[in-house]
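Here's a structure for you.
Up next is chain A:
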Amino acid sequence: MPKLTIDNLEVTVPEGTNVLEAACALDIAIPHFCYHEALGAVGSCRLCAMMFTDGPVKGLQMACMVKAQDGMVVSSTHPDAMELREHVIEWAMTNHPHDCPVCDEGGECQLQEMTVAGGHSKRRFRGKKATFTNQDLGPFIQQEMNRCITCYRCVRTYRDYCGGTDYGVLGSRNRIFYGRFQEGKLESPFSGNIIDACPTGVLTSKPFRFKTRLWDLQEAPSICPHCSLGCAIVPGGRYREVQRVRAGINRETNGFFICDRGRFGYDHVNHPERPRQPRIGGQPVALETALDAVRDRIAVLVEAHGPNSIAFLGSSRASLEANALLRDWASAYGSEQLAYEAHQGRDYAARTLAARVGGHACSLGDLRQSDLIILFGADPLAEGPMLAVAIRQAVRGGAKVVTIDPRPVELPCTTLHIPLPASRLPELLAALGSGDLSAFDAQERATFAPLLDQIKAARRPAMVGGADLLGGQGIAALCSAAADLSTASRAVGVMALLGGPNSYGGALLAGDGPGFDTLLDAIQERTVRALVCLESDPFCEALDPARAQAALGHLELLVCIDSTPSLAAQRADIFLPSRANAEMSGSYINNEGRLQEFLPVIDPGLPIKVTGAGDHPPREFFQTTPGSAPAADWWLLAKLLERATILAELRKTMAKYDERFSMLSFLAAGTTGLRLPVKVALPPVADRGLPHADGSDNQTLLATTGPLGSHWLAHLSAPLAATEPQPYVCLHPDFAAALGLASGDRARLTTRFGHCHVEVRLSAQMVSGLVLAPQLWDTALEGLAPGSLHDCRLEKEARA
Partner candidate 1 sequence: MNDLLISLVLILVKLGLILGVVLTMAAYLVLAERKILGRMQLRYGPNRIGPGGMMQPLCDVIKLLTKEDFVPDRADKWIFLFAPGLTALAALLSFAVVPFSPPVTLFGREIPMVVCDLNIGLLYIFGLSSLAVYGVVLGGWASNSKYSLLGALRGLAQLVSYELALGLALVPVVMSAKSFSLNAIVMAQADWPNLLRHPLAFIIFMISITAESKRTPFDMPEAENEIVAGYHTEYSGMRFGLFFVGEYINLVVIGAMTTVFFLGGWHGPFLPPVVWFILKVLFVAFLFIWARGSMPRPRYDQLMHFGWKVLIPLALLNVVLSGAISLAVNS
Partner candidate 2 sequence: MTTVLFYILGFILLAATLMCITRRNPVHAVIYLVAGFFALALMFYLLGAPLVAAWEVIVYAGAIMVLFLFIIMMLGLAPQEVPEGPGWQRWLPLVLLSASLMACSLLIILQDPAAGQEIPDFYLAPQALGEALFSRYAMAVEMVSFQLLFATIGAFLLGRPLPKGEDQ
Partner candidate 3 sequence: MNLWRDIKGTLQPFWVTLGYLFKKPVTIQYPEEKRTPPPRYRARIVLTCNPDGSERCVACQLCSAACPVNCISMQAAEAADGRRYAAWFRINFSRCIFCGLCTEACPTMAIQTTPDYEICNRDVLKLVHEKEDLLIDGCGKDTEYNFYEHSGIGVVNERGGNEDEYGPVDPKSLLP
């Protein structure tokens, strides 16, 4: 622990810290461009110069390149250091176009700040400036190379940290150019991070281009609603419109970066078809009328058919508070028909994980430190993209990564891929746990035996599972295997990719209650006559949408609370509009059991660009904001329950379900959140297993989560529309050859949801004999709930 003196202040820092970080620990602001906590120091910008007056190092040095040592005496305000910094800034500004008024970085530009901080104010250089021609880097990134100060941060973020390959540095001297070799979309699903990383306006967000200045932006710490990892984000909104999202900082989860789905998937809040008015039978009504109607009609049904005639369906994207109130509501009637996720595979997976993971739960932060990561049926890029970046960091630290999956799993690092059908994953996990591989044939044993040895030899191994393919049984096997493989000296970490941002919270509340399939049975048998959907869409999310739609047709009353134009919202008898998570306070529990809070950024209302209908915002004034009816989901439920609508009060009542929820009172947004302590005694979960295809004469199709833009909320976001793929299927080359298909062929896919024209893609990493198709909204593939198996027929089509 070296102890050094910076600007006459003493500080003791951990071994290996550089002097710049030590100064930051003392809250001494040292100008810097190239140093970044996640990226490390390279000493290329020459801006963090400090004078080392005494100790082992002497003279003017770059603070980020000097490791802190005992007895150092450093001055950040030494005249020599200040002069150097001023000159460096002046050099950096020689080619700068001075176009701050039309630059989107204005207001959050580090170059502006450093120029002012460095003391440079007057341009002395009288020569001409070099100029560059920009590249079109796709729908997300806007490039303006003239503003570049060659700090290398973008390349280090894109290539080194996130593992992209198609962006780099070209040229030499003052012709250094950052970009692709050819114009085109940046391929990495983490490309948006270079917007945050760039300290000036070279790389700015294209969807956010010219929309708002930082100082006009309403921002608040929030949690990404797109997957179960619970990344910290900071959405920004203006004029009743969420306009951008930037990465929040949470060293335990996402670190400093987020994926493009989180960054550009904010637009579902502003969706033009978003229902913003309470409705009864399709007719807009006042909120009070709708609330009364819900109470009255449910009371009538309870009176006539008993409490269990009302079923409640919570959601993995509703806040923890709303889900808890839903349980309050169900118990107020005495109804036991309460489930928390329409997709029962994910439901059981989450409940099993919550019940059994115990001390094995590992965060993304832990995962970055792992030396062996094995993914069982988990596809990070689809189910939890930031996991891929975390895995890459582990690999950069020397870790080995093994993926065992029926699908091809692409990761931004070197991996060992072992294709294995999803149904055999629990079996493999059980075998790994027991160390007995006798159930596998010789070839497979040859693959898995070294794996077992590696796990046993690893110091910090981690096992990752995906809820879609593993289901409850698989997750149970994953937890058992982790427990069995753990030794006294080291534990095996477990992480599972769950269905939504609050799957874990819903699972804690659901306990050993029925799954949605049980509810569907009851609906089919007409014992359940009313269904309340809280921000979930059983029509589309259920594992078997066809059956769900048939059953839900029998309902006498469908109440839906939602913020998206989902099918359930359209078909609901009574609809109550709720707020998106950027519009309300609440909390989620992510997939490792971390309780995190999000805060509202904007108030709901039709964006000015909509109400303005033209060049101007409207010139009339209204008592209420148009489209401002949506209320927070917990607020609506508290109103329905006739409780006080104060979040802090509601949170105090939640500890009765799980005493760990009392931590909600200590929650603060924008922090690392609170990891729920381990609780052993949780009720066992009765899993009915995943329904599988009956294996009739046709091919078997495995539905999977699509890439970035094909999740429900992401699908509703306009900026991601460009990345949403056309329908495709993926096949093993051998299997494709047997079917007479080649890569890039057009094919006709027939499932019981109808026909669809798809593009054929081939991957040698696939399990042979399987057709892989992503769930894509608004196509014939939208009924393919991830993880489900279907019978299908694939026929080659002549090229158009």
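We take it that contacts are C-beta pairs under 8 Å (C-beta built on N, C-alpha and C of every residue); 3 or more make two chains touch, one makes a residue touch a chain; residues count from 1.
The candidates were selected such that all candidates are chains of the complex that A comes from, given by their letters.
All figures in this text were calculated on a predicted structure; none of them were measured in a lab.
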> For chain A, which of the options 1, 2 or 3 is its touching partner in this complex?
Replying inline: 3
>> Show me the residue ranges of chain A that touch candidate 3 in the complex, using the header's touch definition.
In response: 96-102, 106, 128-133, 144, 146, 170-172, 174-177, 209-211, 213, 215-216, 239, 608-609, 612, 615-617, 619
